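So the structure is just underneath, and the comments pick up after that.
A single protein chain has been removed from this complex, and every other one stays in its place.
A, B and C label the chains in the order they appear, each numbered from 1.
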Amino acid sequence: MNLKNPYLPLILWLTTLLATLALAADPLQLTSFGAGPSSAAFRDFAAITTGDWQRYGQLFTGWQASLFPRLFLLVLVVPPALFLLHFLVIGAKEFDHASGRVLFFGLLVRIIHWLAAASFTVLAATGLMIIFGRHLGGGSLVMGARSVHLVAALVFTVTVIPMFLAWLRDMLPMPWDLAWFLVMGGYLSRKKKPVPAARFNAGQKLWFWLATVGGGVMAWSGYELFAFRAVTDQLRLMAILHNFLGAALVAFFIIHLYMSLFAVRGSLASMLNGYKCREEVEILHSRYRID
Amino acid sequence: MARVKFLCDVERCIDCNGCVVACKEGNQVPVGINRRRVVTINEGRPGEKSISVACMHCADAPCIAVCPVDAIYQRDDGIVLVNKKICIGCGYCFMACPFGAPQFPGDRVFGARGAMDKCTFCAGGPVKTFSEEERRLYGQNRIAEGKVPLCAAMCATKALMAGDADIIADIYRKRVFRRGSGAGAWGWDRAYRGK
Amino acid sequence: MTNSLNDIRHAKSMIFIGSNAAEAHPVAMQHILHAREVNNAPLIVVDPRFTKLAAKATDYVRIRPGTDAAFMMGLINVIIENGWQDKEFIRTRVAGFPEMAAVAKQYTPGAVEEITGIPAAETVRIAKLLADNRPTSLTWCMGGTQHHIGSSITRTFCILQLVLGNMGKSGGGTNIFRGHDNVQGATDMCVLSHSLPAYYGLKDGSWKHWCRVWDVDYEWIKSRFKAKKWMNSKGFTLSRWYEGVIQEDKIEQYTPIKALIQWGCGANSNSMFHKVRKAYDKLDLIVLIDPFPTMLAAAADKDNIYLLPSASQYETSGSVTSTSRQIQWRDKVVDPVHGSRDDYQIMEELVKRFGFADKFYKNIKKTPEDITLELGRGSLTIGYNGQTPERIKRQMANWHTFDIDTLQARGGPCDGEYFGLPWPCWTEKHPGTPILYDISKPVAKGGLPVRNRFGLEHTYSMSGRTENQLAAKGVANPGSQVMGGYPEFKDVVPGTNWKTDLSQKTIKVALSRGMAPFGNARARCVVWNFPDQVPIHREPLHSPRPDLIKKYPTYEDQPNQYRVFTRFKSEQNPELVKNYPYVLTTGRMVEHMGAGAETRSNKYLAELKPDMYAEINPRLANDLGIRDGEMVWIESPEGGRIKVRAKLTERVDNKTIFLPFHFAGFFMGTSLRENYPEGLVPYALGEPGNIVTNYGYDIITQIQATKDGLCRVNKA
Partner (left out) sequence: MTRKKLVTTNPSTTTLSRVTLNPRVARRSFLKLSAATAALTGAAMTTRMTRKATAAENQARKEAYPGSKEVRTICTYCAVGCGIKAQVQNGVWVRQEVAQDHPVSRGGHCCKGAGAIDMVTSEKRLTSPMKKVNGRWQKISWDQALDEVTSKLLAIREKDGPDALHINGSAKVSNELAYLQRKLAAFWGTNNIDHQARI
C-alpha cells in the first residue's frame, strides 16, 4: 500500500507537450469576420448561440479530438510498462510475517474502502469505455456504460465522504513527507531501510487527496455534464477538467493497484483482514507508533 | 466534388420562425428539440437582426472530431449525419459545435440524454432510405428525392438558402452587390473556411 | 389591394402605416425586401411600435396611436406647398382637390408635430422622400382602421396616393394587407350586416337583383322579414352584436338577440370581451361551428351551447380570394377527419331543417362549383363573373407558368391571364384586373378606369364650386371609343344597368367598345355623404391628450348606428387620462393567428410562443417598479382587467402598452382550463388582450377602436 511518483513530472510534461501540439495542429483557427453592416451583428449571434467558441469551444475541440484519447492511452500504457520494469529489476518487497501482526485498518474503514474501491473501479472502467468507445462500436454497450458510470458515481460520492473524514487526520502533510519523496519511498532499492512515514506515506497522501477532493471535483463536473444546463462555455471547461482529472485519477489508480497487488506482498491481505506485519510497519511506516 | 451549404441572409431574415416549424413538422421533431432556431439580437431597437441557425454541416466538422464513438460522419456532399444507433449521448458534439446544433432528448433513465439529434439537411440517416425507421429516427430524406431541405424551401423571404455552395454563394453575392453593402455570409468562415 | 403583392416588386418607395407585415404577412416580405434591395426603394414604416417590419425599414417614424390622419394630411400639405403633387393626374382623374387642399393646409408640420409627436422636419423629409421616389406603394392594416376615425384615416391614405399620382400604376397603389385568408372574399360576398353580396347594399333594387339571381320570389324573401323596414336597415355588427343581448347601450330593434350562430369566427377578437361574455350567459342558444373549441366554448357557462365540429378548410374545397384580389381554388386534401363535417354539409343540414332547402339550393346541384357560378352570376359590381371554377382550377394546375414580376401567364393553357383572375374579371375571356384604375392597358386586357358612381357633377357645399365628376378629356384606356370620361352603362338591355343585367350583355358591349361597364370618372377627395367630407384628425375617444380634445373633438353620438346607440361625444372624457394614463394598443405576433384557437392548439407554435405578455418600455417599467417577466394587472376604463407577464422592450415608447390579441383561456385572472371539452384544451392559454381594449367605434363602419385606448398598469 505504497506509492511512488517519479512519473508525475513526466506525465505533466507530456500533457503540456501534447496540448501544445494539439493546438498547433488544430486547423480550427480563429478567423476574422468580413466588414459590413451585417457582420457587425455576427459576433453577437455567435455569443448567443454558442458562447465564446474561439476561446473555449476551440480549446475543447482540439483537446477532445486528439489530446485526451492519447493522454489516456499514455496513462494506460506507460505506468504499467514502468512497473513491469520495476517488478523485474527490483522486485516486490516482502516482509517477515513472523515479526507479528499490527491492526492497521478497522472494520468500518475497510468496508468504506472497498465500497469506494469497487465504485471507483467501475467508474474508471466505464469512463475508459466511453473514452475508447469507438473501439467498442458505441451504441447500447457504451450508452449502458454511461448509465453505469452515473450510478457508480452516486455510490462513490456517498462513500468518499466518510472515507475522507476517517483518514483526514492521518493524511495531513508532514515535514518528513519531503524526505520520503527524496528517497522515493525506498522503492528504488531492494534494501529494507526505514523510510520516513507515519500511518500513511507521502505517496498515499497524494492519492488520498486526489481521490477525495479530486473525486469531489469529478462528481461536481460530472453532474454539470449530466445536467447539461450550464452555459456552453462552462460545460466545455467542465469537460476539460473532468478529462484531465480523470486521467490523473486513472494514473494514480494504476499505481495504487501495482503497489497493493504486486510491489508490497501482503498489502492486499492487510486491507482485507486489517493487519499488517510488524516489520513492514517498521520499515515503511517508521514513524507510526505501534501501541 | 461540390458540396452543400446553408446560408442565412441576415438582411432578409424576419424572425418568422417558418424554418423552425417547417423542420419540426416535416420531420416530426419532438417538442423541446430544436434542430433549427432563430436568434434575434437588439430586439425592439434599431439594429434588430435575426438569423436562423442549425447545423451548418461544416467542413472539418468539430463534432466529428470530438465524438468518442465515431457516431457522426460526413457524406461526400458535405452533409454531416449522426448514427443514432451508435451515438451514446455524451454531449461532446454540442460542446464542440460553433452553432449549438446538436440536441439531446432527455428520455433515458434519470432523464439522461438519449442519442443526439440534429439537422440532417433533410437527408435522413444511415438506415434504409425512405423506410419507416428512417422517418422515425431522422425524419424525411428529401435529398434522396432531389429536393432541398424544408427550412430553406419554406423560407418566407428566401433569407435561408440551402444547396450547392457555388450557386447559393453566387445568389448571395448578387444580393450583396445590389444592396451596395453587406458582408460575408454568417458562419461561413467558421463552418467552411473556403472549402 | 389595388395592386398585388408581387407588384410591390416594382415600387420605388414603400410606406407602411399601421401594418406589421413581417409578422402579419411574412411571405409578402419577399416582395417587399426585393423592392428594397433591387430598386433601392426606401421602406418607410410609420407605427407606434418598433415592429419587426420596422427592423427591416430604412426609415422608421414613431407615431402616437390614432393620429395617422394628421400625419397623412401633413404629408399632403407639404407636398402641395412644395408643388410636388402630380398635377396632370389631379387635373384629369381627381375630384375635389382644391377643397381637400384647403383642409390639408391646416396641417402644417408644426401642427402635425403637436398632434402626432413626429418632429416637423421628419414630416417634411418623408414627404420629400415620397415625392422623389415614385411610385410609392402604400400599405395599411388594422393599425389604420381600428379607430373611431378609421374611415377617415384610410381616406387620407388614398388621398395621399392620389396627390402623388400613384394610383393605377405598377409599383404604386393603396395596398391593404388583409388579415384572414379569405377576408377579402368574405367581404366581397358581404357577410356583412349592411350589404348583400358584392356590395349591392340593402335597397329594394339590390334585393330584387339577388332574388333574380337566387331565382326566388322577392315577395317571399320579404315575407321572411318581420317587416320590410328591417329588410332595408343595417343589422347588428360583429363588433357590437352583444349589445343586442345585454343592451347596455340602447338598441333599435324590436327584439333583443336571443340566439347566436358563431360559424368560423373566434370569440376573443371582440373588444371589451368581458362584456361579450356577459352576453353569452344571457343568450337562449349558442351554436358554435368550428374545428376547434374556441374561447366561446370555454367562456360560455350556461347550458345553452352546442358545438358542431366543422372540418378544416383542407377537408373541403372552394375558391378563396387573397389580399391581392386573386381568386385561387383551395382543393380538398382529405375527407373530413375526426367525425367532423364540412361546412357545406352543415349548411345543407341546417337549411333542410329550416324548411327552405328547395328554394335555397334551386340552382345548386354540385357543391361547391354551382355555388361559384351562382355567386359569380350575381356579383357583377366587382366582376366575379369571369372566374369560373374551370378557369380557377386550370390556373391552379398551371401556377408555375405565371411570371413572378407581372403575375401574367407566359404561354401554357392560361396564356395572358393574370394569376388569380383578380377582380373585376368581366367575362370568361377577361384576364383579370391586376391593378385597379390602371388606364395604360385596354379594359379587355386588364385595364380599368375609376368607377362613375356618384353622379356626373357635384356642387361642393364647402366651396360652392361645381365639378364634373367624369374623367377629363383625353383620359381613357387605350382603344376606348370615348377618349375621356364617360358615365356608367345602362339600358343596353332596357330597364337594367351593367350591374343588374344578368345576361351580362351590357358588360360585353362595354368591353367591345374598349370601355369599362361602370364608366370613367374621377376619384373623389371629397365624400359629401360622410360626416367629414374631407378627412380630418379627431382625437381618439379615450385620448391621452386632453388639451387636444377641444381642438380636435370627436363626432356627435349616433342614436342608431347598426341598430345600437353608439357614444362618441359623451364618451370623450378629458379627465379619463388621469386615472388611465397609458395608451393601449394591440397587434399580432407571427406565431399565432386571430383569436388563436387554431394556432394555440398547434404544439410547435405553442412551444414558440406559449405565454401572453404585455410589452412595456423599460423606462416606464422602472418607474412603476415592474421587472421583466413579472405579472402585472392591466385595467381598462370599462372594468376589464387582465393579469399578464410584463415583457420589457423598447419596441414601445414609455407611454404605450402593447398587447398581442391571440390568447384566450384565461379570464380576468382565472383560468378557464376546466371549461374546455376534455382533452381539447389548447397547448397555450393566456388572457385575451381584448378584455382591456376600450370602447370606441368607427363613425361609418363601426369597426372597434382597439389601437388607441387607455389603460393603467399595476404590479400584480
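FYI, contacts are C-beta pairs under 8 Å (C-beta built on N, C-alpha and C of every residue); 3 or more make two chains touch, one makes a residue touch a chain.
Just so it is clear, the structure is predicted and the values come from calculations on it, not from any experiment.
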item	value
Hidden partner chain, touching residue among C:T51, C:N77, C:T316 or C:T381	C:T316
Hidden-chain contact residue, picked from the options C:V287, C:M462, C:V482 or C:I536	C:V287
Full-complex contact with the absent chain, from C:Y60, C:W84, C:F360 or C:W528	C:F360
Per the touch definition above, residue among C:D204, C:D301, C:E390 or C:E457 touching the missing chain	C:D301
Of C:V351, C:A472 or C:L624, the residue in touch with the unshown chain	C:V351
Residues from subunit B at the interface with the omitted partner, ascending	1-2, 4, 16-22, 24-26, 60-61, 64-65, 70-71, 73-77, 79, 81, 83, 86, 123-130, 134, 140-141, 143-148, 150, 152-158, 161-164, 167-168, 171, 174
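By definition in this document, only the chains that are shown with their structure count from here on.
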item	value
Chain pair with more C-beta contacts, A-B versus B-C	A-B
Centre-most chain, if every chain is reduced to its averaged C-alpha atoms	B
Averaged-CA centre spacing for the pair subunit B and subunit A, given as whole angstrom	39
Multi-chain contact sites of subunit B, meaning residues that touch two or more partners	11, 49
Touching residues (chain side subunit C, partner subunit B) in the complex	22-23, 26-27, 29-30, 33, 37-38, 40, 50, 52-53, 55-56, 60, 590-591, 603-605, 607-608, 615, 649-651
Residues on subunit A engaged by subunit B in the complex (per definition of touch)	27-28, 31-39, 41-42, 44-46, 48-50, 53, 57, 60-61, 64-65, 69, 130-134, 136-139, 142-143, 145-147, 150, 225-226, 228, 232, 235-236, 239
Complex contact set, residues of subunit B against subunit C	11-12, 14-18, 20-21, 24-25, 31-32, 43-46, 48-50, 156-158, 175, 178-180
